[in-house]
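I am attaching a structure below and will ask some questions about it afterwards.
The other protein chains are all here in position, but one chain of the complex has been omitted.
Naming follows writing order (A and B), and every chain is counted from residue 1.
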Amino acid sequence: MKPAAFDYVRADTLDEALAVLAAEGGDARIIAGGQSLMAMLNMRLARPKVLVDIMRIGDLDRIAEERGRIVVGAGVRQAKLLAWSELAAKLPLVALALPWTGHEQTRSRGTICGSVAHADPSAETPLCLIALEGEVHLRSARRRRVVAAGDFITGMMNTARQDDEMIEAVSFPIRAGNGYGFREVARRHGDFAITACAAIASANGIRLAVAGVADKPEVRNWPDLDGSALDDALNAFAYELDARDDIHATARYRRDLVRQIGREVIMEARRCRA
Amino acid sequence: MPRLTATQRHSVRFRLNGHPVEGSAEPRMQLADFLRHELGATGTHVGCEHGVCGACTVLVDGMLTRSCLTLAVQVDGCDVRTVEGLAPERGRLSVLQAAFRRHHGLQCGFCTPGVLMSLDRYLSTNPNPTEDQLRELLSGHLCRCTGYTPIIRAAMEAAATLASSTRQEDSTHV
Partner (left out) sequence: MGHPAATPSSATAQDSAWIGRSMERVEDAALLSGNGRFIDDLGVRPGTLYAAILRSPHAHADILSIDTMAAKAAPGVAAVLVGADVKALTASLVVGVKAPVECWPIAMDRVRYVGEPVAVVVASDRYKAEDALDLIDVRYAPRPSVIDPLAAITPGAPLVHDGFPNNVASDRHFSYGDPEGAFASAAHRIAIDINYPRNSCTPIETYGVIAEYNVNDGAYDILANFQGPFSIHAVISRALKLPGNRVRLRTPPDSGGSFGVKQGVFPYIVLIAAAARVAGRPVKWIEDRLEHLCASNSATNRATTLSAAVDATGKILALDWDQVEDCGAHLRAPEPATLYRMHGNLTGAYDIRHMRVRNRVIVTNKTPTGLNRGFGGPQVYFALERLMQCIAVELDFDPLDVIQRNVVPSGAFPYRTAPGALLDSGDYVKALELGASSGGLEELKARRAAARAEGRIYGIGYAAIVEPSVSNMGYLSTVLTLAERRKAGPKNGAQATATVSIDPVGAVSVHISSVPQGQGHRTVVAQVIADIFGVVPQDVRVNTEVDTAKDAWSIASGNYSSRFAAAVAGTVKIAADRIAARLKRIAASHLNVEADDVTFSNGKVHSQSNPDNAMPFARVAALSHWSPGSLPDDVGHTIRETVFWTPPELAAPDDADRINSSLCYGFIFDYCGVEIDRVTGEVRIDRYVTTHDCGTILHPGMVDGQIRGGFGQGFGAALLEEFAYAPDGSFLAGTFADYLVPTATEIPNPVIVHMQTPSPFTPLGAKGVGEGNCMSTPVCIANAVADALGEKNITLPLVPARVRALIAGDEPPAPAGVTTQPRSRKPGDRGLQGEGSAEVGASPQAVWDMLLDPNTLQAVIPGCHSVEKVSDTHFRAEVTLGIGPVKGKYRAEVKLSDLDPPHAVTLSGSADGALGHGAGEGRITLVPREGGGTTLTYKYDAEIGGKVASIGGRLLDGATRVIIGQFFSALAHRAGGGGAADGAASGLRAWLRALFGGAR
């Protein structure tokens, strides 16, 4: 269980990393924390020709507040964001969800942007980014662009990133006054979510995002529904997610969790709403 | 910006338990293999090579790190700590190691080096852990022998011992 051979580039600057991507395209792969990619390399599921290590590039491990958004650079490890003193105040949903990502021993290495780039349908960070209407900041040698998180993740482990692009940062809007709820059901602590639900209650109503069921996190916006109207909305959402069976859970179980946990987190978010 | 070619071995240097070490590795070589088979530091064990079992956990620049999910070339120039560096001196045991022995916190000892690295790191920054915190920390390690309870007991005792010795040191400094 050893990786196939690849070249390794330790980029000192962003331009160097982008130059390799421009030259090698789909044969190159960025390695940051490596917590998803390395397992795939060891199993020879992934066989890039060159790995570009971006963790020595200065400035990428920045957490900054800019124009009402929290910008998280490509070098920011999950543990660093989790330990950031302003997290609970600025991004309460992320503060609730991030402890569910893997274990202390993987959060210490894995990065926020790497999790978004990997686009695992069960992952908490893409769920939060989509739920919060965050953005993905892409950079290539030729251009910079910003893609809404909901558009960035196009399917299971599929994103709108072009081969010559890398994620430079992701950004989460800061929304004062909203209430948040998060809950996840997994087989064991730290496992991939069978179903993870994130709810945001704002002045405009409720927003529910679900990971682990469809090929990517899916979102619905509703007015402040209650009672059977909320049940019906959750039920419709549960079916629309087109859940599947696997060895860990059945489709029916996942739909049940969307209905039940979805309702729970919505109630929780409403309670927390200012 | 060095580009290390796939088919050649490249020099890798870092500090291991405080001492400079050097070896050579293809870019694809796992840090775990490099530690064990290039440097002879066989205390770090390999249990799954996909980041779940935790046996290969080491410290890189103070961060808990699965050495199977890390390339040797990635840690060039870093500070790496492994189980071999835990004891205060050769032939002695650290407070944590001694607590493991006292509470039978190990049986086969294969997962133990990784478990010790996580606990040693954690206790250094969280001197008064709760049992729940320790159980959550250890959820990143698989042990098939002990059922974990003796490990938790050892860690709780080590935390208490370390805390009281720190208090003593503090008071002697006053």
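Keep this in mind: contacts are C-beta pairs under 8 Å (C-beta built on N, C-alpha and C of every residue); 3 or more make two chains touch, one makes a residue touch a chain.
Predicted model, so just to flag it, every value in this text is computed and none were measured.
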Left-out chain, listing which of the shown chains it touches: A, B
Residue among A:Leu45, A:Ala176 or A:Ala274 touching the omitted chain: A:Leu45
Touching the absent chain when the full complex is considered, from B:Gly77, B:Gly109 or B:Pro127: B:Gly109
Residue numbers in chain B that touch the chain omitted from display: 26, 28-29, 36, 41-50, 52-53, 55, 82-84, 86-87, 93, 97, 100-102, 104, 106-113, 116, 134-136, 138-152
Absent chain, residues of chain A that touch it: 1-5, 29, 37, 40, 43-48, 118-122, 147, 151, 154-160, 185, 187-192, 194, 214-216, 231-232, 235-236, 239-242, 244-253, 255-257, 259-261, 264
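The rule is short, and it goes like this: only the chains that are shown with their structure count from here on.
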CA centroid of chain A to CA centroid of chain B, Å: 29
Chain A partner contacts - residues on chain B that touch it in the complex: 1-7, 26-28, 30, 33, 49-51, 54, 57, 63-66, 68-71, 73-74, 76, 118, 122, 136-137, 139-141
Residues of chain A defined as touching chain B within the complex: 1-13, 16, 31, 34-35, 38-39, 41-43, 49-51, 53, 55, 77, 79, 102-106, 108-109, 188-190
